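One structure, as structure tokens, below. Some questions next.
Left out: one protein chain. Kept in place: all the others.
The block that comes next holds subunit A.
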Amino acid sequence: MTLLAVERIKLFSTRSPWWSMFLALALTIGFAGLMATQASANSPMGVSTTQIGYQFGLMVIMVMAALAVTTEYRFGTIRATFQAAPNRTRVLLAKTAVVAALALVIGEIAAFGSWGVSWVLAPVSDLALATAEQWRLVAGVGLVFMGAAVFSIAVGILLRQSAGAVTLLLIWSMLVEQLIRLVPTFGSDLQEWMPFTAAGRFLTGSNRFTESAPLGPWASLAYFFALAVVLLIIALVTANRRDA
């Protein structure tokens, strides 16, 4: 508990998390609002359309999570932290917990905010959350944000450099996972097993490019979380081995 409090103080005593939260919400909800203004009786909005902007918020949260670690290395506060609490595993787990919890909360606010703003701005559309799929689509965004935050923290611990970690995360989630299907023969099969593709499949229940997905939505989420946890374990082992 102590370490959770420490990480909470650390996170909220600088400005960048506040800016990140604001930006993540503004981008996601703003995009949904923009979409909602385009809706009409002929082309009404669906629940899935309200969540189309979640990727923007996700990018911001991933950057925030990676920076939560890399700035500590950048400014040496990680050493001050390890000096105050020598059990590095516990320190880094506490940090992961705090940032992941924040990502979950922001993800939920972003998702329901997007849905709500669409509800208000596009009254012609039927946006009732009637089915389990529709609930998953909206409420699931927070879970994806959370998993992505764990991913980003692990990458941050491993690379220790802001520029490197942010670049890798954004290029990976935006480009590599899209382009990997260009690899001949097994490219599109491989894409199905990419972490952020799996996370997207959890939300939408299918994949944009192939009909038959290897995993169902909840299995996809479990797979996404499992990859994040494995990467985090590798990061923790590395952090314990090397000199701070």
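The definition used in the following text is that contacts are C-beta pairs under 8 Å (C-beta built on N, C-alpha and C of every residue); 3 or more make two chains touch, one makes a residue touch a chain; residues count from 1.
Everything that follows uses one rule, which is that contacts and distances are computed from a predicted model.
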item: Omitted chain, identified by the protein name its UniProt record gives, among "Xanthine dehydrogenase subunit D", "Carbohydrate ABC transporter membrane protein 2 (CUT1 family)", "ABC-2 type transport system ATP-binding protein" or "Quinol oxidase subunit 3"; value: "ABC-2 type transport system ATP-binding protein"
item: Identified contact with the non-displayed chain, of A:Val6, A:Leu215 or A:Val229; value: A:Val6
item: Full-complex contact with the absent chain, from A:Ser20, A:Thr49 or A:Thr81; value: A:Thr81
item: Touch residues of subunit A, complete complex, unshown partner; value: 2-3, 5-6, 9-10, 13-16, 71-72, 75-77, 79-87, 241, 243-244
